[in-house]
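One protein chain omitted, others in place.
The first chain written gets the first letter, and so on, giving A and B; residue counts start at 1 in each chain.
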Amino acid sequence: MAITVGIVGIGHTRFGNSSEYDLADVMAYAATDALEDAGFLERRREIDQVIVGNMASGMFCHQSAVASSLVSRMDMEPVPAELVENGPASGASAIKIGYMAVASGMADVVLVVGGEIMRKVSGWNATDIVATMLHTEAEYNMGLTLPAFGGMFTRLYMEKYGLTERDLALVAVKNHKNGAKNKYAHIQAPCTIEAISDGPEAAVVNNYIAEPLRMYSTCPVSDGAAAVLLVNMDSPKVKDFRKKPVRIAGVASATDTHCVHNRKDPLRLDAVRLAAEKAYKMAGVGPKDISFAELHDAFTILELAISEEVGFFERGTSFLAVRKGETEIDGRLPINTSGGLKSKGHPVGATGVSQAVELVRQLRGEAEEGRQVKNPRYGMSVNFGGFGNNVVALICAKD
Amino acid sequence: MAIDELEKKLRPPEIPLKPYPSKVITLASGEKMVVREARREETGILLGTIYPLIGVSADYYDIVAARMYSEVLAWYRYRVANEFVLVGSIDGVIAGIVNSRHVTNKLGMSLHTLAIKRGLRVGAQLFAAKMEHHIDVLGEEEVYIVAESPIGFKRWMIELQLEDRSSQFPDVRSELGGVPTFVLTRKLWDAVRDVKCTGTRPVPEEDLKSANKLIMPSEYVQIPGFKR
Partner (left out) sequence: MIDFSMYGAKAPTIKAYKCLTCGTVYYPAPMVCGKCSARRDPVTGKGWETFDLEGSCVLLTWTRVWNLPEGYTEKYLLFGIVQFENGLRASGQLEVEEPKTGMKLNATVKESDERPGNPVNVFVFKE
């Protein structure tokens, strides 16, 4: 019989500017929070495995082997620890590997920590470092960046489906409204549709980053860490924790072509669709069963496109649902209740774990007032690596 | 105040400057920032606003604040030639201050940009307003620009494509520290004005009224636990 894996502790730093701190310290802070949440801090040396998600500590912080540093920072030797890297999907991949460790029977309790410090380097360097995940010869060398691909994808989507810049701004307003209530969010400040889209000064106040994407359609550069403690729910150890675990119902990933220009269909995100399908199958549910979702809105267009690929809306119609308010906190299908990457922030290695923390907070009923989804049953997250060439989908359930 | 002969000698000759036409900008948060020229009698409020930042070493606040404090005080005391000060305020509370000198009818000297309210691009908006005043209102042909913050300056260099005259140092230099300078010409400003500079004129009556009495900020995100 397959082993059931659940999340029994969560931790999360305030995303933002932690550049004066050491990466391992920031990750240890989130990890300690998760262990305290689980009531397992003093017993941390009993943990069977630590998995760390981080994308580019070597380039951002001139540090490597961060899983090893973290174990020492937590004074948890000799617990085994390894690093998982999957670009901006490192966090969710770390959870997937942690899940596999528990599901394999080799580990009963696994600590998964995702973290990144991006702000020790300048914004231009951060853009460059993130761009290294592109194909060196055919993309990076041309001067292309992730926002450039976001812009090009957005233009195609606009021309085919009639999405407007205002629609993207509506999503930003929604996400900032949610993020303003999230104590962990990088930016806790609502924005108005008049200011960033409709008003006479909006074009300058909300300037272009990679046309047609504007500043309020691209996420900030953030530092931070998040952690989850996984447990074998069939193990007697489950009773040792403070809270009932939130079950991981499904976790899966898929890849797509490295070069964006080689995608079969430039407007499709096949890796998203395939990862979601596998996760749904594993969980025994479909898109209609999902109560809320955290979708990787590094560029606002992705919240929309991903919501379609995972089956929440017909292709090309998600922005119509946004116009009707269906994805608001009190809507039919709340999306990015945490504020999403736009408002919560995007420390690349941390995001996947941060999304899982939000799923658990909502399913436990622990989200802040004004952004708590009513009676959620299933939460889904999609963590997008590269520009869609490596995607992880996660489904959590409240039983 | 009666100006005696000695005082006359110490005061610089005044070029009558066209006033800056006030404007209002709706920032991303929905808050409205009125940008207007400061009045000499508001110096106390300006100095009181700038002063606490002299103690903040992060992000070059200390040197910018210290220099702007002296420049504003010098303006008040008539010991600097043809300086102008623009203030951005939200409901009267000062969000940022910029100052510059009109050197001749062809040349401007950018002095400082101090953003107190963070996260809403107040500094960028006020810097653009300053350039608007130099070139569009006062009619200067070019503005010498330098900065204390390397990151901040690099942004201006790239976003405005400033002309590099650093090789002409020391004959061509900024008054700010006498350092090699970069230049915003009318041509360069024309190329970026639409992207950088915005605002609604005239300012609606109630917004103008709220900005009439400037108020010193009661909190500074740069100074946790600040008490005036």
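Everything that follows uses one rule, which is that contacts are C-beta pairs under 8 Å (C-beta built on N, C-alpha and C of every residue); 3 or more make two chains touch, one makes a residue touch a chain.
Small disclaimer: the values here were computed from a predicted structure and weren't measured.
Although one chain is not drawn, the whole complex shows that of A:Asn17, A:Ser68, A:Ser122 or A:Thr317 it is A:Ser122 that touches it. Note that of A:Ile209, A:Met233 or A:Leu333, the residue touching the chain absent from this view is A:Ile209. Within chain A, the residues in touch with the undisplayed chain are 122-125, 127-128, 131, 135, 137-145, 147-148, 151-153, 155-156, 159, 207-213, 259-262, 266. Mapped onto chain B, contacts with the missing chain fall at residues 157-161, 191-192.
In this text, only the chains that are shown with their structure count from here on.
Distance from the chain A centre to the chain B centre is 40 Å, each centre being the mean of its Cα atoms.
Partner chain A is touched in their complex by these residues of chain B: 25-30, 119, 121, 125, 128, 151, 154, 194-200.
Against chain B, in their complex, chain A makes its touches with residues 122-124, 187, 189-192, 194-196, 199-208, 216.
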